[in-house]
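Left out: one protein chain. Kept in place: all the others.
Should a chain be cited, it is by its letter among A, B, C and D, assigned in written order, with residues numbered from 1 in that chain.
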Amino acid sequence: MSSEKPIIELRDVGKTFQSADGELVALEGVNIGIDEGDIFGVIGMSGAGKSTLVRCINLLERPTTGSVIFDGQDLTAMTPAELRASRREISMIFQQFNLLMQRTCLKNICFPMEIAGVKSEDAKKRAMELLEIVGLQDKANAYPAQLSGGQKQRIAIARALASDPKVLMCDEATSALDPTTTRSILALIKDINDRLGITAIIITHEMAVIEEICSHVAILDGGRVAEIGRVEDIFSNPQTEAARKLVYPDGMPVSFLKSERVVRIAFNGGSSYEPLIASLAIDCGVKVNILGADTRNVGGKAFGTMLIGLPNDPDEAEKAVAYICRQRDVTCEEVEYSHD
Amino acid sequence: MSSEKPIIELRDVGKTFQSADGELVALEGVNIGIDEGDIFGVIGMSGAGKSTLVRCINLLERPTTGSVIFDGQDLTAMTPAELRASRREISMIFQQFNLLMQRTCLKNICFPMEIAGVKSEDAKKRAMELLEIVGLQDKANAYPAQLSGGQKQRIAIARALASDPKVLMCDEATSALDPTTTRSILALIKDINDRLGITAIIITHEMAVIEEICSHVAILDGGRVAEIGRVEDIFSNPQTEAARKLVYPDGMPVSFLKSERVVRIAFNGGSSYEPLIASLAIDCGVKVNILGADTRNVGGKAFGTMLIGLPNDPDEAEKAVAYICRQRDVTCEEVEYSHD
Amino acid sequence: MTEFFQSELWQEAVKIFEAELISDIWQTIYSTVLSTLFAYIIGLPLGVLLVAGEEDGVMPIPRWLMNALNVVINILRSVPFLILMIIALPLSRFIVGSGIGTPAMIPPLIIAAFPFIARLVESSLRETDRGVIEAAQSMGATPMQIIRKVMLPEAMPSLISGAALAFATIMGYGAMAGIIGGRGLGFLAINYGLYRKIWIVKWAAVILLVVLVQIFQSAGTKLAVKSDKRITQITKRRKTR
Amino acid sequence: MTEFFQSELWQEAVKIFEAELISDIWQTIYSTVLSTLFAYIIGLPLGVLLVAGEEDGVMPIPRWLMNALNVVINILRSVPFLILMIIALPLSRFIVGSGIGTPAMIPPLIIAAFPFIARLVESSLRETDRGVIEAAQSMGATPMQIIRKVMLPEAMPSLISGAALAFATIMGYGAMAGIIGGRGLGFLAINYGLYRKIWIVKWAAVILLVVLVQIFQSAGTKLAVKSDKRITQITKRRKTR
Partner (left out) sequence: GTNGDSETKTPESGDTLEGTTIKVGASPTPHAEILAVAKEILAEQGITLEIVEFSDYVQPNTATESGDVIANYFQHKPYLDKFNNENGTHLVSVAAIHYEPYGLYPGKTATIEKLPDGAKIAVPNDGSNEARALHLLEAAGLITLKEGAGLNATKLDIVENPKNLDIIEMEAAQLTGTLTDVDMAVINGNYALQGDLSASDDALILEDTTEAGSEAAQTYSNIIAVKEGNENDPAILALVEALKSDKVRDFINDTYNGAVVPMF
């Protein structure tokens, strides 16, 4: 973790639910620090405790043990009024949307502003802007019951952004959205993060989302933090079974076990049809192995990443790395791999 | 479409909602035929009418115009009792799960069997099996309120499978699930489809899901069918703007506009670390362009597909194709591309 | 204090208690319980019909029938209980064989209570989540199955707290038993409070009534909370403490 | 027919109508409406408190206070209205300046009705989706904001149909106005139906009562359906036809 003071810190947080069949430990000994401006991903299998974790952050679920520090203050020790003040700075998008069924979309988005005491006209203006951002201007006066699943989710997103929060928590905020809309929402979050330095905590099942916008990621497994760190580190080199299962649901690329050295190539907008790997083979005579790739073209420019397994021969490998690094609009970094 | 008699046929189906702001056309002139044993994907932007479409199939939403034919009979012209009998053969997984909150998970799964008059012990036994399949045996006696989002979804899936339906309709049935669980659920559906010939209609936002298990796909756009056909055809060669936006949310691979010929290579379990493209370059001296790739390794074997843009020179292109086709465990097919 | 216990009023009160109290408690309980029971037997299906029978309900009934049902319920809700009781007496004679006494109260109580219960049930059932009803419909459930297995169980907490409300209301009506020669705690309270001014008896009767309502109300609330599987928080917390 | 209109009974009925009917209708309406209104002013906050004040509600209040509140409501729910009315007369004298007549009915009616309303409101509010309350909490809404902007609006359809129920019930209590010299349609029905056998007057009064309840009930149902934004089907279909 970075040396800055984290904006959110979970200290030894645990949460146990009482149920008919006995106790259920949903979280146990969770220690997480999230720095201001981070986009922090939370992944894990269904039932791993992700929702419980974010619900513990704003104390919707009071942790059974441990404490939650927000902006240097212990939320668990606050008076109700102080807690409310802090909560206004932490927005949340719920897995089940939780829209007010008796309010129109516009009024739903106005809701957090109403609570914060924003003037009615100002709130309305801002809400209309947000409606436009999520592409639902025409639904301003519709009620949630008249919306499709994805539309509800977009209203929930707009509502969460309405109060200009310091922290935005998204519990599967794009699961009901088509890829295009997902991308535009993610771009929006990234943009707000860049411009306003908002901190975001994102629960998702789509690894692509994590790779695309998160700076850090925590992997939950059975209520415990299995791995936590920078996305590049965790994704290129998952240490635990839990992480591997998520990042490579079909099993680890076998080449991880064969190649000594792995390189991640990121295309930063160069022309994708420059046949990099083929050129590499022809120009340097080096055969590299594509372990996985996810590349797309935007307006004639290539974006995305590719994992390359280098030949075992050190010289050939070196040659290949050097060749790749010479390319325009491509960054390459070697990824560590440990045999555990 | 195939020449068999379709099990589900939508004839000129339209659905208009009345709302405060006037009428909203959710579906218009939809003609779709789904053959028995198909796995039929439905994709479209948020609000395109996907949920409305499947809700029209089992008449949860009565189409404003047109008719729905199931197994040769017009559902819209049936008596209530006949409709009920037909509905028992069409299972549905809802976007919002719609579990009975006052019943335990086990009893939720028993519910459709109760309705169909299955004996209580038999129902219970089957329900326990299904719970095991979705990995939630330990939640048999928990109530839905005690489940995580993904767990609820899995119970909904188990419930939909309980009545051994002829047709299974999934409205974003895996959106709340992690990749591993998603894969196992999809494998389950595919398996049932293989073994029992169940017909499935799958709404999803994950193109990978469509590619992985669907045989046919319909693309909805603003309540109309934009494209419909075999997945390979539609995905490799999207004709409409709507389809392109979904399949290539970041924009069309530019190479589609540059290369005359495009080849789809499918890895059927050969060793992935055989560096195919590099070998191609070295062995034949042909530079091909990777337009997109999605390859994974399972137990040391490569699976997945790769789209390759061939060089414009016809001889080189021929050479490349011949080389690729010679490889073991790889199938390659040329994908047509039309300049429209 | 001793003075009080030797006072004529106290002596008289004791005499009344000895002669009547146990019997009056019993009459209150049985008339209220029986009436509530039978009123539910009639009112519950009607309340269900008011929701299920709507145009877009699970078991639509003709519109005129629906309107007629509503009107009948409204009529019975609006006729003052006193009048209703007297109109219903021939029915009492027919059913319980007597137009006087506590048993004769039961048919009028049922007639007065079932429309009230129908409305309570209606209001509870309207809260059922539309989605689960659709789920059941999509499974080919018959209207009766939907009502029995979805609407009623899903609305159970609300139905139970409605029943506690109905019980107290019916007990309240029962206080007017005196008009037709019936008995019970309510009668005792009115008779000795209004007509005879023996306040000890009045208050004793009132206290007993309060205790009865209290018992049923808290049992109702507890049961409602316990039967509510949507909110697991409450039970959870209670248990943990 | 002419015979009937010349009959003594009819003549007498006409006399009574001329002298009292308008005034009695008016007294029924104003006493019921005012009582319902004030009973809501007291009962609504109490009903809210019964839900919000729970241990895990949005505005927890001390347990003993909660229990006390419950007991007070149960007490008022269990005292027979007749007794309650007489006990409350001093209050009437204090508030409306008289222990007799229709105005004097209003304080006892309020006292009898607000606990009933509190329970109705409680039952409606319990149905609010826990999720939306959590959403509001997560936004830092104060308990009052949650109550005013979430719980009450979300439960509006149920609250409205509860109000129609309460209105009819309060009107029913009002029929006992005669005991303290009050008037109204209920009194008319009882007085002329029970004691004087002028059945024309009795039935006229009963019919008017039915009409009043019918008006309020259907207005209530319509409003409840209209205010329900969760189910858009009904209104939709109605409009289409």
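One rule holds for everything that comes next: a contact is a pair of C-beta atoms (placed from the backbone, for glycine too) under 8 Å apart; a residue touches a chain by one contact, two chains touch by 3 or more.
Treat the numbers as computed from the prediction; the structure is a model and nothing was measured.
J.: Touched by the hidden chain, which of the shown chains?
T.: Computed over the complete complex, the missing chain touches C, D.
J.: Kindly state which of the options C:194, C:207 or C:223 is in contact with the chain not pictured.
T.: Only one of C:194, C:207 or C:223 touches the chain omitted from view, namely C:194.
J.: Using the document's definition of touch, tell me which of D:75, D:89 or D:118 contacts the absent chain.
T.: Counting the whole complex, the residue in contact with the absent chain is D:89.
J.: I'm checking contacts with the chain that's been left out. Which of D:22, D:37, D:100 or D:144 qualifies?
T.: Answer from the full complex: D:100 touches the omitted chain.
J.: Using the document's contact rule, name the residues of subunit D that touch the chain not shown here.
T.: Contacting residues on subunit D, toward the hidden partner: 15-16, 19, 86, 89, 93, 98-101, 104, 178-181, 191, 194-197.
J.: By the contact definition given up top, give the residues of subunit C that touch the hidden chain.
T.: 86, 89, 93, 97-101, 178-181, 183, 187, 190-191, 194-197
Everything below uses one rule, namely that only the chains that are shown with their structure count from here on.
J.: Find the geometric centre of each of subunit A and subunit D from their Cα atoms only, then give the gap between the two centres in Å, rounded to an integer.
T.: That pair's centroid distance is 53 Å.
J.: Based only on mean CA positions, could you tell me how far subunit C sits from subunit D in angstrom?
T.: 17
J.: Residues of subunit D that touch two or more other chains: which are they?
T.: 230-232
J.: Pull out every residue in subunit B that's touching 2 or more other chains.
T.: In subunit B, 17, 19, 96, 146 touch at least two other chains.
J.: Give every residue of subunit B touching subunit A within the complex, in rising order.
T.: Where subunit B meets subunit A, its residues are 17, 19-21, 24, 43-47, 50-52, 95-96, 138, 141-142, 146-151, 153-154, 171-172, 175-183, 205-207, 245-246, 248-255, 258-259, 271-275, 277-282, 285-301, 303, 306, 309.
J.: Looking at the complex, which residues from subunit B come into contact with subunit C?
T.: Contacts found on subunit B: 58, 60, 83-88, 90-92, 94, 96, 98-103, 111-112, 114-116, 143-146, 163.
J.: Across the complex, what residues on subunit D touch subunit A?
T.: The touching residues are 129, 131-132, 134-142, 145, 149-150, 153-154, 156, 227, 229-232.
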